[in-house]
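Note that one protein chain of the assembly has been removed; the remaining protein chains are unaltered in position.
And now, subunit A:
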Amino acid sequence: MTFLSLSHLEKSFGPTRVVKDFNLSVEQGEFISLLGPSGCGKTTVLRMVAGFETPTSGAIAIDGADMVRLRPNARNIGMVFQAYALFPNLTVAQNVGFGLKVKGTPAKEIAGRVEEMLDLIGLPDLGGRYPFQLSGGQQQRVALARALAPRPRVLLLDEPLSALDAKIRVSLRNEIRAIQRRLGITTIFVTHDQEEALSMSDRIVVMHQGVADQVGTPFEIYNTPATRFVAGFVGTLNTIEAEVKDGATGRVALAGTEVVLHRPMTGDRVTLGLRPEAVRLGQGSCELGLSGKITEVDFLGSVIRLRADLGGQSLAFDTFNAAHSVPPRVGETVVLGLNAADLMVIGA
């Protein structure tokens, strides 16, 4: 049963429509990521759920109750901000207990809950410190504890990892996900980082120009992108133009080789998508072997990213580094192996 429902949500700032007919149903305990580039409307959707923006039209309901007319402080929704937003005048413990104090919770109960929350985020001894005495990662953990302390119905995370350095970002995202699973709290996470979205989410909403282009599990989003934008935005994708030979059976000519995709298609030409990891160096056991000339070799450590020219079309592909196997050189002609099943037909 749907716990949080956003129906036909629209938001305009002046003449600009920032969010267009946005629909989303979230189950209780689900972790949903809103993924998209800057300005796609993902933060606006989150702020409408929090109550900081009023939708131009549409409905927001939590557990069947309409939220649109409720003030932000009456919604019981926890939020973690990119800039931490800890109150500088309060200690860590006072920050975590702030929401409970506002509610008029007895001091003894607050102390217990604060202790519980500080244990949860792994900072049990830092209750007496001020925010400026903490690192960025610690501050964001405290912000998470503060948001969770009043037991909110929904947790909103507005790019909480963006201000942190790479290593802490990875460890904290695992912690956030573990805490979310442990508490079973319905969570909406806004990010422009596809890796974060793919690794943390139950489902991802990919947003583009105010519209939800695709909603699906990380596996679906990555492997069967619904639009050209999703295909290009999530992961690295090669786009190859192919000539349609038989639209009914999906037979196409790709770099001089015919392939049957078993998908009906219209028109003379079709755009196909292919992930770099789906291409092999050498045909091996692959269905197809295409001849190409190496144009670029990037040694990235464990992986080598190569680029080859296939009859005027560029194709990037990856191969694992092997200490005793020298990668092909630029200008060398190689055979690239791929399977028809890995070719995606890219829509509009």
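Convention: a contact is a pair of C-beta atoms (placed from the backbone, for glycine too) under 8 Å apart; a residue touches a chain by one contact, two chains touch by 3 or more; residues count from 1.
What we mean here is this: contacts and distances are computed from a predicted model.
Visitor: UniProt name of the unshown chain, from "Response regulator", "ABC transporter permease", "Cytochrome c-type biogenesis protein CcmE" or "Amidohydrolase"?
Guide: So the chain that does not appear here would be "ABC transporter permease", according to UniProt.
Visitor: For the chain that's not shown, point to the residue among A:Arg146, A:Arg173 or A:His192 touching it.
Guide: A:Arg146
Visitor: If the hidden chain were put back, which of A:Val68, A:Ala85 or A:Val297 would touch it?
Guide: A:Ala85
Visitor: Kindly state which of the options A:Pro72, A:Gly232, A:Gly247 or A:Gly289 is in contact with the chain not pictured.
Guide: A:Pro72
Visitor: Since one chain isn't shown, list which residues of subunit A touch it in the complete complex.
Guide: Answer for subunit A: residues 50-52, 71-74, 76-79, 81, 83, 85-90, 98-99, 102-103, 130-132, 143, 146-147, 150, 156 touch the chain left out.
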